[in-house]
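This structure is in structure tokens; I'll ask about it shortly.
With one protein chain withheld, the remaining protein chains of the complex are depicted in position.
First chain written, first letter: the chains are A, B, C and D, and each begins at residue 1.
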Amino acid sequence: MIPTFLVITILVYFLCRTVPGGPIEREKERMMMAQLEEGAQSSGSYNDELDKFATGELSDEDKAELMAQYNISDNAWADYFAWLGRTLSGDLGVSATYNEPVSKLVINRMPISIFYGVISMFFIYGICVPLGVLKALKNESLSDNISSFFVFVAYAIPGYAFGAILLVYFAGQWQLFPLGNFVSDHYDSLGFWGKIYDLLHHAVLPMSCYLIGSFAFMTMLVKNTMLDNLSYDYIRTALAKGVPYRKAVFKHALDNSLIPLATHFGNSISIIIGGSFLIETVFNIEGFGLLGFNSLESRDYEVVMGVLAISCILQMVGNLLSDICVAYIDPRVKFD
Amino acid sequence: MLNVQNLKMHFPVFGGLLRRQVAKVFAVDDVSLKVEPGETLGLVGESGCGKSTLGRAILQLYKPTGGSVQFLGKELTELSKSQMRDARKDIQVILQDPGESLNSRHTVGRIIEEPLEIHGIGKTAKDRKERAIELLKKVGLQEDSYNRYPHEFSGGQRQRISIARAIALEPKLIICDEAVSALDVSIQSQILNLLMDLQKEMNLAYIFISHDLSVVRHVSDRIAVMYLGKIVEITDTDTLYSDALHPYTQALMSAIPMPDPRRKKDGSNT
Amino acid sequence: MLQVKNLSTTFALENETVCAVDKLSFDLPQGKTLGIVGESGSGKSVSALSILRLLPRPMGQSTGEVLVDGKNILDMNPEEMLKIRGNKISMIFQEPMTALNPVHSVGKQLMETFFLHFPEITKADAWNRSLEMLTKVGIPAPDKRMHEYPHQLSGGMRQRVMIAIALSCEPDILIADEPTTALDVTVQAQIIQLMKDLQKKNNMSIIFITHDLGVVAESCDEVLVMYAGRMVEQAPVIELFEKPSHPYTKALMASLPQLSQQRKTQLQTISGLVPSLKELKDGCRFGPRSGFPHDEESLTKRPEIQQITESHRIEWCPICQKALQETSLC
Amino acid sequence: MNPINQQRWQRFSKNKMAMLSLKIFLALTIISLLSEVFFNDKALVVYYKGEMHFPFIQNAIPAKTFGLENESEANYLELQKTFRKKPEDGNWLMMPFIPYHYRSITKIDTEPIDLQLKKTEDFYSKQIKELQIDPNANKEKIYQLKLTRNQALGKLDSQKYHPLPPSLARKHFLGTDSTGRDILAQLSYGYRIAIAFAIILLIINYIIGIAIGCAMGYLGSWYDLLMQRVIEVLSNIPFLYIIIIIAAILRSHGFTMGFWALVGIYVSLGWMGMTWYMRTATLKEKSREYVLAARAAGASDTRIVFKHILPNVVSLLVTFAPFSISGSIIGLTSLDFLGYGLPKDYPSWGSLIKLGTDNIQAPWIITSIVCAMVLVLFLINAVGEGIRQAFDPKKISHFE
Partner (left out) sequence: MKKYLTVVGFLFFASILTIILLAARKNTFLRETRENISIADIKRPKPFPICDEQWPTDLVWHNGMDQDIFSDPKATKGGTWNTSLTSFPPNFRQVGPDSNSGFRGAMDDNDLGLVDVHPVTQKLIPALAKEWAISKDRTIVYFKIDPDAKWDDGMPVIADDFIFRLKAMRSPGIVAPWYNQYYSTMVSDILKFDKHKIAVKLPSPMADTVLKAAMRPLPYHYYGELREIRKKYPLSRAISYLKRDNKEVPPNILKIKDEYESSVTSAKEGEKTPKEPSVEITVEDVEANWVKNHNWKIQPRTGPYNISSFIKGKEVTFERNKNWWAKDKKYYKNRYNVDQIRYTVIRDTNLAFEKFKLGQLDQFALLLPNYWHSKAKYLDPVDRGYMQKLWFYTQKPEGSSQISFNLDHPRLKDKNLRLGIIYALNIQNMLDTVLYGDYERSETFHEGYGEYSHPTLKARRFNPQKAIEYFNKAGYTKIARDGVRINDKGEILSFKILYAAPFHTQRILALQNEAKKLGLHLELDNFDTTAVFKAMLNKEHEIAWHGWGAGLRPQYRGQFHQSFAHKKQNNNLSNLDDDEVSQMIDEYRFALDTPTRVELAHKIEERLFELAPAVPTYKVPYFRQGLWRWVKYPPFIATPSNDMIMDAYGLFWIDVELQKEIRAKMTKKEIIYDIPPLIKNTRYKGAP
């Protein structure tokens, strides 16, 4: 995982540096814009030097000044290792477009991500597991087939497309829910219960999008593993001991069916906390994913790298969480 | 004919964070044995003692860690790939699970013809087909099996196909790796008879690997007993069954369930 | 004790229904071991599972009667079944690795039986009795083992744990479905000995299902030979081995390599193949392989069961019978 | 066909839902492949002065040919109108089922609407005037009337501008988008691109996957380890990030992100999935006994790979194909949605979603595209599930 982290960050770092529109280029562009704005007032300039500027040509000194401002030097490797060193010591640099420490930006986004992450995890695990078990027990009955159909449909909808249609109908046409955002602008002026209402009212639509895919996937996963487990020998042993069927299902089969879920636990938590910027784009939620995406669009590489590093770390934490969960559920796995 | 000297087969065990080799499994540890033409050497032992690994190491399907395997005067461990291919003509294998060891996508004919094709026996496809049909008949299968697929046959018949493939090149030695263990009793005897017939007819030597001691005893001239990767005792069959020397062999012998209720009942009473 | 009458079990496969056990009847006397032998697909395991109604649903269906203390198990409602399973009749299975729940500790699985059948038992009691059971089946350091999980045990140990679970409520009947097949010979011998000892102590009856005639000879009092879903012969063990009467039993015995036999001689064989369940006819099922010409009638009409001696039953068709007598193979 | 595959096909064909899905999917695909026949602004057949023309497959035919004044290509809808005005000439033409190409922009005939607007306005104005004459009239009533008038006018007026709601009369079955293009036509052409993209990607990924994956599984050792690292790194890279960055780099070097560039980027970052499956499958097959038997028979490595392992492994890949296709479609659509996908004049599902979210007042856009997307993905997934079950039939059993 650590080598992967290094390679990915190196790759993205170097790619970022080759992309046009970095801070220096942006400065050049800005100077040309400035020429248009301010220079427009003059009928023409009288100095070749200014002409040069109008075409975005910088002297080495000017460039050096700007580069120092953005923590860039000519030696990309040295810069990368400097970045790595800073990152490891907890300093993610300063955003060029927000002029804030990246870590502060990230921390600001965290409550949003944690909110969606934790609650959707609760829904996924709290509802999919019983639903999956039920479907396994009622396998191939009418109710199972109908619910399977819906699960299939849900599985076929990409979250953001679902979000788009929800937004158009529930928020735009019928105005039952707000048109996006995490909370309303006057959130601070609300009372405690008002805040809770506001929070949840805003969360309904995006939450549905976060849930829909994982929900379908998890339900089918639980159902299938459950079906597998139900035909295993140890269920027969349990029954032979005199364990009632339902108890065998819930005590024996369920405990075994949780193993694949546990392997998914960390994965889904890191995905949701990492945020889907597609959904965040649709609902205009300033979460973690959108932060990364926006800074990519504005070529704010300190933020891009910071977000990337944190997603990598999140993924590692997610894997660790998965491992802990699996070790908790499955005694065959030793956690060392 | 076959002379195995101090053969070693070690498998590394990886573990830890960096996937370093942390231990070795001594699957075959310093084994020496000899097989003469036309002879059957039984190889017995409990599961995991390394008997199958030994068989495969002799066949060079696994590259042995150490020791030498001399076959017909050639040192197999030192042969190049193409030389080894030639050597394989004389040493063949029959595996335990005939369902697994036959490629389910090929017809029986193609399966049997494959070794012929590889070694360039039979000039034309027609020649090879004739030879394949001949072999099928030899192992007691119908001519029309030629165009059928393995899954259309029962376990015993499939093992016959395996045998046909193994003898297609007229080898000198066949390693039977648990060749009859998966078969029902009534079929097992058919296959054993077939193997013994072929041995007589073609002067084959067998290394007969099995955990079933009574079967091994029936077909073998000599028996090697393996325990934890080592051969603990190697002697001719009758001696082994009358007075085994090694305590492990003795324990093994006494544990064999005999289809003779009176004897056992008496034994347990005393 | 346990009476099985006309037990038939059918399986619904993808396209057709096959009859895996065809009108099987036998009695199991108290304190005795009944061995059921047969080749793969002969229906021995299915009949054992049918007795405890543990066939996989929705394919398996049983008819007939399985009487325990005069009550038919097949007619019982689920609550009554719970009292039979584990309590009255226990079962151990072939593969102890998969038969034990991999995520529950040995102790938990053992104690569960006690909690099920003695609802008032305290946790400490259950613990102690479980320990006792483990000691009984000869597991060293049982209190350590209680905390361990199945994957931490060796094959033999696992089978011992299975036996401990099965015997924890002191059942009257133990059904052992190929309990030693997956084990090495040396371990097999220990397990068989263990079962024998426990049987003596508890005076229980055992149905011992195996394909290994040697194991049968060592462990059983009575033997029931099955072929293609039917009983072909049932007799006390010594009688069966010394005087097998049915051509199938005979041929089976003969095809085994014997220690007394000359090495490298031709073995007796049974010609043909084990019939597939899908192509079974109603008549003499061994007929086509017996080496005697069978007419159409004997192949379509089910042969009768004959009681040769008091304890020796045999199902043979007239043609086999006649042919046997004529060639006097026995 | 190999008996195993026969059996699989039989199992598949017994699965009603999968079969139905496959049929619908194929039907949709065929329709979209023949989009030019079903959705086109060029006529299928023109009969003019005793001559037959087939504009939809012919070179652009100047309007002059059909007696119009224009030098440019004929507007066949207009032509149809002129033909109909003079039925005595015997000229006729046949338009496709929906007479719009994805890029044809429908001009709204505002005249009748203006007429209607005027009528409505007159209607209300008269009433208002009448009320105004009466000095006792309720002022409120007048304003109420004005309000009603405005609403009526507003509704009428909105018909003058795109997007237009679905209408059978205009042959815009799913309405138009804000540029005035037919949504159904865009769906069909967009689907064609998406499916072509997915299938091309599938083929390339399979070729790469089979080559590298087999080599990894079969050769093992350092090659396998190295490729494992490479795959691990590549599959942990945030996909969309890299696509955006690479697209920007390419752009700055003068390459436009076209269809093939997108395929290239997708392949370069997406080949790992199939490779990994192939590696696992090869490893599994390699350790099977028939391979051992072949080796014992003296078969060379190439022979084992090409005659034994590949045929067995490749058929497994069929099970992944539908899911790979649906994944590619979703990927392309998301990228288009973000604006980093295909060039903007391509018909694209992703841009339609973007358009739908931007035009909240026109819900038919988003409804059409999302429903189409769900339908197609559902069909593909259902087929995939059918194939999976056919390959790996699990008779589900449980105990009582």
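Criterion: a contact is a pair of C-beta atoms (placed from the backbone, for glycine too) under 8 Å apart; a residue touches a chain by one contact, two chains touch by 3 or more.
Keep in mind the model is a prediction, meaning the values are calculated, not measured.
Participant: One chain isn't displayed here. Which of the visible ones does it touch?
Facilitator: A, D
Participant: For the chain not shown, which residue from D:49, D:107 or D:229 touches it across the whole complex?
Facilitator: Only one of D:49, D:107 or D:229 touches the chain omitted from view, namely D:107.
Participant: Of the residues A:80, A:217 or A:250, I need the one that contacts the missing chain.
Facilitator: A:250
Participant: Kindly state which of the options D:88, D:111 or D:140 is in contact with the chain not pictured.
Facilitator: Checking the options D:88, D:111 or D:140, the one contacting the hidden chain is D:140.
Participant: In the whole complex, what residues of chain A lie against the chain that is missing from view?
Facilitator: Spelled out for chain A, the touching residues are 20-21, 23, 25-47, 49-51, 53-62, 65-66, 69-70, 96-100, 108, 111, 114-115, 118-119, 121-122, 125-126, 129, 172, 179-181, 183, 185, 187-188, 192-193, 195-196, 199-200, 250-251, 254-255, 258, 284, 286, 297-299, 325, 328-329.
Participant: List every residue of chain D that touches the chain not included in the displayed model.
Facilitator: Residues 59-60, 62, 70-73, 75, 103-105, 107, 139-140, 142-144, 147, 150-151, 154-155, 157-158, 160-163, 178-181, 247-248, 251-252, 254, 256-257, 339-340, 343-345, 357-358, 360-361 of chain D touch the chain absent from view.
Basically, only the chains that are shown with their structure count from here on.
Participant: Looking at chain pairs A-D and B-D, which one is connected by more C-beta pairs in contact?
Facilitator: A-D
Participant: Rounded to the nearest whole Å, what is the centre-to-centre distance of chain C and chain D, using the mean of the C-alpha atoms as each centre?
Facilitator: Each chain reduced to its C-alpha mean, chain C and chain D end up 61 Å apart.
Participant: At what distance in angstrom does the C-alpha mean of chain C lie from that of chain B?
Facilitator: Each chain's C-alpha centroid was found; their separation is 32 Å.
Participant: Give the residues of chain D touching no fewer than two other chains, as numbers and ranges.
Facilitator: Correct list: 397-400.
Participant: Touching two or more other chains, which residues of chain C qualify?
Facilitator: As it turns out, chain C has residues touching two or more other chains at 54, 56, 78.
Participant: Please list each pair of chains that are touching.
Facilitator: Pairwise, the chains that meet the contact rule are A-C, A-D, B-C, B-D, C-D.
Participant: Taking the touch rule as given, give the residues of chain C at its contact with chain B in the complex, in rising order.
Facilitator: Against chain B, chain C makes touches at 39-40, 184-186, 188-189, 192, 211-218, 220, 237-238, 241-242, 251-253, 255-259, 261, 263-264, 266-271, 273-274, 276, 289.
Participant: Would you pull the chain B residues touching chain C in the complex into a rising list?
Facilitator: Residues in contact with chain C: 40, 46-47, 154, 156-157, 184-190, 192-193, 196, 211, 213-215, 217-221, 237-238, 241, 251-252, 254-262, 264-265.
Participant: Please give the residue numbers of chain A that touch chain D in the complex, ascending.
Facilitator: Spelled out, the residues of chain A in touch with chain D are 3-4, 7-8, 11-12, 15-16, 18-21, 139-140, 152-153, 155-158, 160-162, 164-165, 167-169, 171-173, 179, 227-228, 230-231, 235-236, 239, 245, 277-278, 281-282, 292-293, 296-297, 304, 308, 311-312, 315.
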